[in-house]
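Note that one protein chain of the assembly has been removed; the remaining protein chains are unaltered in position.
Chain lettering (A, B and C) follows the sequence in which the chains are written, and residue indices restart at 1 in each chain.
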Amino acid sequence: MDMDKVVVRFLEKRELKKPVMIVGLPGVGSIALLAAEHMISELKAKKFVEVYSEHLPARVFVDGDGVIRMVDNEFYYIKKGGYDLVVLTGDSQAQTQEGQYTMAEKIIEIARNMGVKRIITLGGYAVARLIEEPRIIGAGTSRKIVNEFRKYEVTFGEGEPGGGIVGASGLLLAIGKLKGIEGMCLMGETNGYIPDPFAAKKILQVLSNMFSLQMDYSALDEKAKQIESFTEQLKATSHRAKSDDTLRYIG
Amino acid sequence: MDMDKVVVRFLEKRELKKPVMIVGLPGVGSIALLAAEHMISELKAKKFVEVYSEHLPARVFVDGDGVIRMVDNEFYYIKKGGYDLVVLTGDSQAQTQEGQYTMAEKIIEIARNMGVKRIITLGGYAVARLIEEPRIIGAGTSRKIVNEFRKYEVTFGEGEPGGGIVGASGLLLAIGKLKGIEGMCLMGETNGYIPDPFAAKKILQVLSNMFSLQMDYSALDEKAKQIESFTEQLKATSHRAKSDDTLRYIG
Amino acid sequence: MDMDKVVVRFLEKRELKKPVMIVGLPGVGSIALLAAEHMISELKAKKFVEVYSEHLPARVFVDGDGVIRMVDNEFYYIKKGGYDLVVLTGDSQAQTQEGQYTMAEKIIEIARNMGVKRIITLGGYAVARLIEEPRIIGAGTSRKIVNEFRKYEVTFGEGEPGGGIVGASGLLLAIGKLKGIEGMCLMGETNGYIPDPFAAKKILQVLSNMFSLQMDYSALDEKAKQIESFTEQLKATSHRAKSDDTLRYIG
Partner (left out) sequence: MDMDKVVVRFLEKRELKKPVMIVGLPGVGSIALLAAEHMISELKAKKFVEVYSEHLPARVFVDGDGVIRMVDNEFYYIKKGGYDLVVLTGDSQAQTQEGQYTMAEKIIEIARNMGVKRIITLGGYAVARLIEEPRIIGAGTSRKIVNEFRKYEVTFGEGEPGGGIVGASGLLLAIGKLKGIEGMCLMGETNGYIPDPFAAKKILQVLSNMFSLQMDYSALDEKAKQIESFTEQLKATSHRAKSDDTLRYIG
C-alpha cells in the first residue's frame, strides 16, 4: 500500500452486470450526499470498496463504540434485474485542485475495471432567487446523452450552470469522457449552503423514474422539516436580536 | 493517459512549415486572450491540440446544448504562404507557481516537436496613469530579436515592465530560450483589470504588420464600445450612490 | 539521503522486545508533547532515531552553545522487563495534509520494522465548558482494544470527540490499522490552547497504571503552577486595562 496518492481497498470482489455508477459526494447544499446516502439506506446497497487518499482530510472519525475509521470515499453496489447500480459517496472531496484530478482519475480507473459505461454525478446548483420547486439542471458528455435525458424532468442549456461545474461532479464526467465513459450531471437548484433534502428528493425522483427504483422518502421529508424548523428558529432569533438592538438605540 | 501532470491530446497530426507560435492566455486586461481569440476567429484557425492538466482549475464548462468540456489550453494552426502560425490560447493559466513551470515546460516541448523556432507571447501591462494610446512594450530573449522588433511599433527597455513579467508569458520565453527557441513578449498598456479590447487591437495591428495578416477589427471595436458603455454606467451609478449618501447625511 | 519526502537516521540499531509505541507530538494544549517529554525525562528514555522531512517546517533551532539542529521527529526507547516502550515525539507535526499522510505512513513503516504491534497516541481534546477534573477520552482501532482499555480511567463513545481526531494522532492509528497494528488514542480534556500540564499528568497516570511505570510528577505540577500563575496575572492585567479604559472615558 502506498498512501502517496490514492489507496483502493476491495472488501469484496464483485462481478457487476452493466453497472451504472451514481456519484453523490459532499458539495453545494449536501444534495448529492443526501441523495446518495438515502439511496444506500433505502435500497440496502452494500459497501464493497474503500478509497483512502492523502488528498482527503487528515482526519479519522470515531463511532459510538469509540472505534475509529479514516476519512474515505466508498463504493456501494445494488443488484438489479438487467443491470446493477454502483453508488459512490464519501466523507469529503479531494481538498486541492491537483487532488481533485488525481482522485477523479483513480475513480474512473476503478469504474472502468468494474465495467461501468455510464456515470451519473449528482450535485447542487446554488441560485440567488427564491425557489418554489427546484429544477434539476443537467449537463452531459455528449448531445446523444443530453437528448436521451430530455424525457425525464431535467432542464438543459440556457446558460446553466453559469460558471460551469466545479469539483468531482464535473471532473469525473470529463475524465470519464476521455476514457470512453458517457456521463450526466444532475444538479438540484438550491438557495445557499444549508443542507437541502428537498432538492435531494427531487433528484432521487428522477433517478427512481429512470431506474424503476422503489424508495420511501419519509426520512428525507423528516430531515427537510427539521431543517426548515431550525431555520425558522434562526430567523426568529435574528429578528428578536434586531428588535433588541432597535430598542437599545431608541432607549 | 496520466492526469498527474499534463495531458496532450492531438486532434490532428499536422505538418507545419516554419511555424511561429503566438500565445494568448488569460491575464492582465484579458488582452492576450482577446487578441488570440480574435486571430482564431478572423483567420479561421483550426484547433489541433488540447492540453489538460491538474494545474488548471478542476472545472468543466457547459455549452448551450448542455454538453460539458474540461478546462484546457488549446493549440490552433493557420496555414500561410512561406510559414505557418500556431496560436496557443486557453481557459486559464496554471494555478500554482510549480504548475506554471510544469505547464510551460510541456508547452515548449510540444512547440519544439512542431518545429517552432520562434514564440511571441502576448500580455497586458497594468499602469496607473491615464492612457491616451496604449503603447506595446516588448521584452525578448536576446538583443538580436529585440533589435529586429524595433522596426515595429514596439517600445523596449527604459525599465519597463518594472517588476518583470509574471506567469506564462515570461516563463514560456525563458524556458524556450534554454531550449534554443527565440522569443518575444508583446504587452499592451492597460488601466486596471477590466478587459481591454482596444489594447488587444493595438497588439494585433503589430502582428498584422509583421505577418501580413488580413483582419477586420469591428468585433473588437464593438466589444470596446460595450465595455466603455458599461463602465460609464457603473460610474454614473456610483455617483448616484454617492449623491444618495450625501442626501442622507444632509437630510 | 533524499530529503524529498522523509529521511530516517538511526543513531543506534536497537533490538526491542514486544515494543509498544507511545506518540506525543505537538497539538491541542501541548498535552501529548508534555506527556512524552515527561516520560522521556523521568524514565531516562534514550533517543535512537531521528526523522527529518520537507513536511516539517524549514527551520533550525540553536542551542545554548550556538549549535544548530534541524526540526525533526524523534524516537526514544525505554527498556522494561517483559516488553519495551518506544516514545515518538518531535518539534512539529507535518505542515500539510499530504505531509501528514506521508509522514504517518513512514512512521508506521519504521514502527513495523521495530516490531511494534500496538500504538498509543496521545492528544488533547478541547472543550468549551469548565473542566474540574479532565477526563481521558479514548478511541481505538477495534472494539477489542476499546474493551480492553475500559478497565483504565478512559471514557469511550457518547459522540466524543465530536469532529473526529485531526492530524497524526488519528492518522497513525488508521494507517497502522491498515497495516495490522492495533492502536488507541488517549485524549485529555482541556480548555483552549494554552499548554495544559495537568491534563498531561492525567494521561501519564493512565499509562503508569497500564505499564507499571514509576514517575515523579513534581516537574509537571510545577509547570502547571507556573501556567496558572501566568494566566492569573494575564486576567488581572486585563481587568486593570479595562478599568484604565473606563477611567479614561470617565475622565
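The rule we apply is simple: contacts are C-beta pairs under 8 Å (C-beta built on N, C-alpha and C of every residue); 3 or more make two chains touch, one makes a residue touch a chain.
All figures in this text were calculated on a predicted structure; none of them were measured in a lab.
Chemist: Could you tell me which displayed chains border the chain that was left out of the figure?
Modeler: B, C
Chemist: Among B:83, B:101 or B:152, exactly one should touch the missing chain; which is it?
Modeler: Checking each option in B:83, B:101 or B:152, the one touching the absent chain turns out to be B:101.
Chemist: Considering the whole complex, which of C:17, C:44, C:69 or C:179 touches the chain not shown?
Modeler: Answer from the full complex: C:69 touches the omitted chain.
Chemist: Go through chain C and note every residue touching the omitted chain.
Modeler: Chain C touches the missing chain through residues 1-4, 7, 9, 52-55, 57-71, 95, 99.
Chemist: Provide the residue numbers of chain B that touch the chain removed from this figure.
Modeler: 97-98, 100-102, 104-105, 138-143, 146, 156-161, 163-168, 170-171, 173-175, 177-179, 185
Simple rule for what comes next: only the chains that are shown with their structure count from here on.
Chemist: I'd like the angle of the rotation relating chain A and chain C after CA superposition, in degrees, nearest 5.
Modeler: In short, 90 degrees.
Chemist: Would the interface of chain A with chain B count as same or different, where same needs over half of all numbers used to appear in both copies?
Modeler: Different-residue interface.
Chemist: Calculate how many whole Å lie between the centre of chain B and the centre of chain C, each centre taken as the average of the chain's C-alpha atoms.
Modeler: One centre to the other, that is 52 Å.
Chemist: Cα centroid separation between chain A and chain B, in whole Å?
Modeler: 37
Chemist: Mark out which residues of chain C touch at least two other chains, giving numbers and ranges.
Modeler: In chain C, no residue touches at least two other chains, as defined above.
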